[in-house]
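Only one protein chain is missing; all other protein chains are in place.
Presenting chain A:
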(Lines give C-alpha, C1' and ligand atoms only; values in the text may rest on other atoms or scores of the structure.)
Protein backbone atom coordinates (compact mmCIF):
# COMPACT_ATOMS: atom_id res chain seq x y z
CA UNK A 1 0.00 0.00 0.00
CA UNK A 2 1.29 3.40 -0.91
CA UNK A 3 1.67 5.88 1.85
CA UNK A 4 1.83 8.85 -0.48
CA UNK A 5 -1.77 9.66 -0.06
CA UNK A 6 -1.80 13.35 -0.77
CA UNK A 7 -2.77 14.49 -4.20
CA UNK A 8 -0.36 15.67 -6.88
CA UNK A 9 -1.95 19.10 -6.63
CA UNK A 10 -1.59 19.04 -2.88
CA UNK A 11 1.85 17.57 -2.89
CA UNK A 12 3.07 16.55 0.47
CA UNK A 13 4.29 13.00 0.04
CA UNK A 14 7.40 11.31 1.21
CA UNK A 15 7.63 9.11 4.22
CA UNK A 16 4.07 9.89 5.20
CA UNK A 17 2.29 8.13 8.02
CA UNK A 18 3.79 4.77 8.88
CA UNK A 19 1.42 1.87 8.49
CA UNK A 20 2.10 0.51 11.96
CA UNK A 21 1.02 1.77 15.35
CA UNK A 22 1.69 5.43 16.01
CA UNK A 23 4.22 6.58 18.59
CA UNK A 24 2.11 7.53 21.61
CA UNK A 25 5.00 8.87 23.67
CA UNK A 26 5.99 11.19 20.88
CA UNK A 27 2.45 12.51 20.55
CA UNK A 28 2.34 13.15 24.30
CA UNK A 29 5.60 15.09 24.23
CA UNK A 30 4.36 17.15 21.28
CA UNK A 31 1.18 18.10 23.17
CA UNK A 32 3.22 19.11 26.19
CA UNK A 33 5.63 21.05 24.01
CA UNK A 34 2.75 22.99 22.48
CA UNK A 35 1.58 24.13 25.92
CA UNK A 36 5.08 24.98 27.09
CA UNK A 37 5.75 26.84 23.85
CA UNK A 38 2.61 28.96 24.20
CA UNK A 39 3.27 29.72 27.88
CA UNK A 40 6.92 30.51 27.21
CA UNK A 41 5.89 33.39 25.01
CA UNK A 42 3.61 34.75 27.71
CA UNK A 43 5.75 34.18 30.75
CA UNK A 44 5.42 37.67 32.21
CA UNK A 45 1.60 37.87 31.95
CA UNK A 46 1.44 34.35 33.33
CA UNK A 47 3.55 35.25 36.36
CA UNK A 48 1.61 38.45 37.02
CA UNK A 49 -1.57 36.43 36.88
CA UNK A 50 -0.49 33.86 39.43
CA UNK A 51 1.77 35.65 41.91
CA UNK A 52 0.04 38.98 42.41
CA UNK A 53 -2.55 37.67 44.85
CA UNK A 54 -0.11 35.75 47.06
CA UNK A 55 2.32 38.67 47.04
CA UNK A 56 -0.35 40.99 48.39
CA UNK A 57 -1.46 38.40 50.94
CA UNK A 58 2.10 38.12 52.10
CA UNK A 59 2.69 41.85 52.14
CA UNK A 60 -0.48 42.86 54.01
CA UNK A 61 -0.59 40.01 56.53
CA UNK A 62 3.09 39.26 56.90
CA UNK A 63 4.49 42.76 56.68
CA UNK A 64 1.92 45.52 57.14
CA UNK A 65 0.07 43.96 60.07
CA UNK A 66 3.36 43.12 61.73
CA UNK A 67 4.69 46.67 61.27
CA UNK A 68 1.49 48.08 62.70
CA UNK A 69 1.78 45.79 65.68
CA UNK A 70 -1.42 43.82 65.01
CA UNK A 71 0.56 40.63 64.41
CA UNK A 72 3.85 39.33 65.72
CA UNK A 73 6.99 38.56 63.74
CA UNK A 74 6.19 34.92 64.23
CA UNK A 75 3.07 35.22 62.16
CA UNK A 76 5.15 35.55 59.01
CA UNK A 77 6.51 32.06 59.72
CA UNK A 78 2.97 30.71 59.83
CA UNK A 79 1.89 32.58 56.74
CA UNK A 80 4.77 32.04 54.31
CA UNK A 81 4.50 28.24 53.92
CA UNK A 82 0.73 28.61 53.61
CA UNK A 83 0.98 31.22 50.89
CA UNK A 84 3.46 29.15 48.89
CA UNK A 85 1.17 26.13 49.21
CA UNK A 86 -1.77 28.24 48.14
CA UNK A 87 0.08 29.57 45.11
CA UNK A 88 0.96 26.10 43.85
CA UNK A 89 -2.41 24.55 44.60
CA UNK A 90 -4.60 27.27 43.10
CA UNK A 91 -2.37 27.81 40.07
CA UNK A 92 -2.67 24.12 39.24
CA UNK A 93 -6.41 24.13 39.85
CA UNK A 94 -7.09 27.16 37.69
CA UNK A 95 -4.85 25.90 34.92
CA UNK A 96 -6.91 22.83 34.33
CA UNK A 97 -10.37 24.17 35.15
CA UNK A 98 -10.62 27.37 33.10
CA UNK A 99 -8.91 26.26 29.87
CA UNK A 100 -10.93 23.05 29.75
CA UNK A 101 -14.24 24.87 30.14
CA UNK A 102 -13.29 27.24 27.36
CA UNK A 103 -11.85 24.52 25.13
CA UNK A 104 -14.67 22.04 25.45
CA UNK A 105 -17.57 24.45 25.44
CA UNK A 106 -16.59 27.39 23.29
CA UNK A 107 -13.50 27.34 21.11
CA UNK A 108 -13.27 23.56 20.64
CA UNK A 109 -9.56 24.12 20.16
CA UNK A 110 -8.84 20.91 22.02
CA UNK A 111 -10.44 18.83 19.26
CA UNK A 112 -7.27 18.72 17.19
CA UNK A 113 -5.43 17.30 20.18
CA UNK A 114 -8.19 14.80 20.90
CA UNK A 115 -7.67 13.55 17.34
CA UNK A 116 -3.94 13.12 17.88
CA UNK A 117 -2.82 9.50 17.91
CA UNK A 118 -2.80 8.87 21.64
CA UNK A 119 -5.38 7.57 24.12
CA UNK A 120 -7.89 10.19 25.29
CA UNK A 121 -6.84 9.70 28.91
CA UNK A 122 -3.30 10.79 28.01
CA UNK A 123 -4.61 14.09 26.65
CA UNK A 124 -6.07 14.62 30.12
CA UNK A 125 -2.83 13.54 31.78
CA UNK A 126 -0.93 16.03 29.62
CA UNK A 127 -3.16 18.83 30.90
CA UNK A 128 -2.43 17.75 34.47
CA UNK A 129 1.31 17.56 33.88
CA UNK A 130 1.30 20.99 32.29
CA UNK A 131 -0.73 22.46 35.17
CA UNK A 132 1.84 20.94 37.51
CA UNK A 133 4.69 22.64 35.63
CA UNK A 134 2.99 26.01 35.83
CA UNK A 135 2.22 25.53 39.51
CA UNK A 136 5.83 24.64 40.29
CA UNK A 137 7.11 27.71 38.43
CA UNK A 138 4.64 29.92 40.31
CA UNK A 139 5.68 28.38 43.63
CA UNK A 140 9.38 28.73 42.82
CA UNK A 141 8.96 32.41 42.00
CA UNK A 142 7.33 32.92 45.38
CA UNK A 143 10.56 32.14 47.24
CA UNK A 144 12.64 35.13 46.07
CA UNK A 145 9.54 37.32 46.30
CA UNK A 146 9.01 36.25 49.91
CA UNK A 147 12.58 37.08 50.70
CA UNK A 148 12.10 40.51 49.14
CA UNK A 149 8.77 41.23 50.91
CA UNK A 150 9.53 39.77 54.33
CA UNK A 151 13.28 40.28 54.39
CA UNK A 152 13.92 36.70 55.48
CA UNK A 153 13.49 33.28 53.92
CA UNK A 154 13.41 30.40 56.41
CA UNK A 155 14.50 27.78 53.87
CA UNK A 156 17.73 25.86 53.55
CA UNK A 157 18.94 23.77 50.63
CA UNK A 158 18.32 20.66 52.65
CA UNK A 159 14.61 21.50 52.83
CA UNK A 160 14.22 21.44 49.07
CA UNK A 161 13.54 17.74 48.43
CA UNK A 162 10.69 17.59 50.93
CA UNK A 163 9.27 20.95 49.85
CA UNK A 164 9.45 19.92 46.21
CA UNK A 165 7.79 16.58 46.91
CA UNK A 166 4.85 18.21 48.68
CA UNK A 167 4.53 20.98 46.13
CA UNK A 168 4.36 18.34 43.38
CA UNK A 169 1.80 16.29 45.28
CA UNK A 170 -0.26 19.35 46.20
CA UNK A 171 -0.18 20.71 42.65
CA UNK A 172 -1.29 17.37 41.23
CA UNK A 173 -4.26 17.33 43.60
CA UNK A 174 -5.09 20.90 42.59
CA UNK A 175 -4.85 20.01 38.90
CA UNK A 176 -7.14 17.00 39.09
CA UNK A 177 -9.65 18.93 41.23
CA UNK A 178 -9.59 21.67 38.61
CA UNK A 179 -10.14 19.17 35.82
CA UNK A 180 -13.04 17.63 37.70
CA UNK A 181 -14.64 21.07 38.08
CA UNK A 182 -13.90 22.08 34.52
CA UNK A 183 -15.43 18.97 33.02
CA UNK A 184 -18.46 18.44 35.29
CA UNK A 185 -19.72 21.96 35.70
CA UNK A 186 -22.03 23.34 33.04
CA UNK A 187 -20.25 26.11 31.12
CA UNK A 188 -22.95 28.69 31.85
CA UNK A 189 -22.51 28.06 35.57
CA UNK A 190 -18.76 28.23 35.68
CA UNK A 191 -18.59 31.78 37.07
CA UNK A 192 -20.87 30.94 39.97
CA UNK A 193 -19.15 27.67 40.70
CA UNK A 194 -15.74 29.29 40.79
CA UNK A 195 -16.92 31.99 43.13
CA UNK A 196 -18.53 29.40 45.36
CA UNK A 197 -15.59 27.01 45.29
CA UNK A 198 -12.48 29.19 45.09
CA UNK A 199 -13.13 31.53 48.00
CA UNK A 200 -13.82 28.76 50.54
CA UNK A 201 -10.80 26.85 49.24
CA UNK A 202 -8.72 29.96 49.80
CA UNK A 203 -9.79 30.43 53.41
CA UNK A 204 -10.23 26.87 54.64
CA UNK A 205 -6.82 25.64 53.45
CA UNK A 206 -4.99 26.43 56.70
CA UNK A 207 -2.83 28.87 54.77
CA UNK A 208 -3.28 31.74 57.23
CA UNK A 209 -3.29 29.67 60.45
CA UNK A 210 -1.97 26.35 61.75
CA UNK A 211 -4.65 23.71 61.59
CA UNK A 212 -3.97 22.24 65.03
CA UNK A 213 -4.58 25.53 66.82
CA UNK A 214 -8.19 25.44 65.60
CA UNK A 215 -9.06 23.16 68.56
CA UNK A 216 -11.33 25.81 70.01
CA UNK A 217 -13.23 26.18 66.77
CA UNK A 218 -14.01 22.55 66.23
CA UNK A 219 -16.49 22.80 63.34
CA UNK A 220 -14.13 25.00 61.36
CA UNK A 221 -11.31 22.57 62.01
CA UNK A 222 -13.41 19.78 60.51
CA UNK A 223 -14.20 21.90 57.45
CA UNK A 224 -10.52 22.68 56.98
CA UNK A 225 -9.63 19.01 57.26
CA UNK A 226 -11.75 18.39 54.15
CA UNK A 227 -9.72 20.87 52.10
CA UNK A 228 -6.70 19.21 50.46
CA UNK A 229 -4.86 22.53 50.61
CA UNK A 230 -4.68 22.15 54.40
CA UNK A 231 -2.32 19.22 54.01
CA UNK A 232 -0.05 21.07 51.61
CA UNK A 233 0.14 24.07 53.95
CA UNK A 234 0.75 21.90 56.98
CA UNK A 235 3.47 19.85 55.29
CA UNK A 236 5.31 22.97 54.10
CA UNK A 237 4.96 24.45 57.57
CA UNK A 238 6.43 21.32 59.12
CA UNK A 239 9.50 21.79 56.94
CA UNK A 240 9.85 25.58 56.94
CA UNK A 241 8.62 26.44 60.45
CA UNK A 242 8.94 23.30 62.59
CA UNK A 243 8.38 25.24 65.81
CA UNK A 244 4.81 26.10 64.72
CA UNK A 245 2.33 23.33 65.57
CA UNK A 246 1.71 21.22 62.48
CA UNK A 247 0.37 17.89 61.27
CA UNK A 248 2.96 15.14 60.78
CA UNK A 249 4.20 15.08 57.18
CA UNK A 250 3.40 11.39 56.72
CA UNK A 251 -0.23 12.12 57.49
CA UNK A 252 -0.22 14.99 54.97
CA UNK A 253 1.32 12.70 52.35
CA UNK A 254 -1.30 10.06 53.01
CA UNK A 255 -4.20 12.50 52.84
CA UNK A 256 -2.91 14.10 49.63
CA UNK A 257 -2.40 10.69 48.03
CA UNK A 258 -5.98 9.82 48.90
CA UNK A 259 -7.30 13.07 47.39
CA UNK A 260 -5.14 12.49 44.32
CA UNK A 261 -6.61 9.03 43.79
CA UNK A 262 -10.17 10.24 44.32
CA UNK A 263 -10.04 13.32 42.13
CA UNK A 264 -7.73 11.60 39.65
CA UNK A 265 -10.52 9.16 38.92
CA UNK A 266 -13.26 11.80 38.79
CA UNK A 267 -11.17 14.03 36.53
CA UNK A 268 -10.57 11.22 34.04
CA UNK A 269 -14.25 10.33 34.07
CA UNK A 270 -15.19 13.95 33.53
CA UNK A 271 -12.64 14.42 30.76
CA UNK A 272 -13.73 11.30 28.96
CA UNK A 273 -17.36 12.35 29.21
CA UNK A 274 -16.59 15.64 27.52
CA UNK A 275 -14.18 14.20 24.97
CA UNK A 276 -16.25 11.23 23.82
CA UNK A 277 -19.98 10.84 23.25
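One rule holds in what follows: a contact is a pair of C-beta atoms (placed from the backbone, for glycine too) under 8 Å apart; a residue touches a chain by one contact, two chains touch by 3 or more; residues count from 1.
We adopt the following convention: contacts and distances are computed from a predicted model.
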item	value
Protein that the absent chain corresponds to, by UniProt name, given "Homoserine O-acetyltransferase", "Protocatechuate 3,4-dioxygenase subunit beta", "ABC-2 type transport system ATP-binding protein" or "Methylhydantoinase"	"ABC-2 type transport system ATP-binding protein"
Of A:67, A:243 or A:277, the residue in touch with the unshown chain	A:277
Where the unshown chain meets chain A, residue by residue	1-17, 21-24, 26-27, 30-31, 33-34, 38, 107-109, 111-120, 275-277
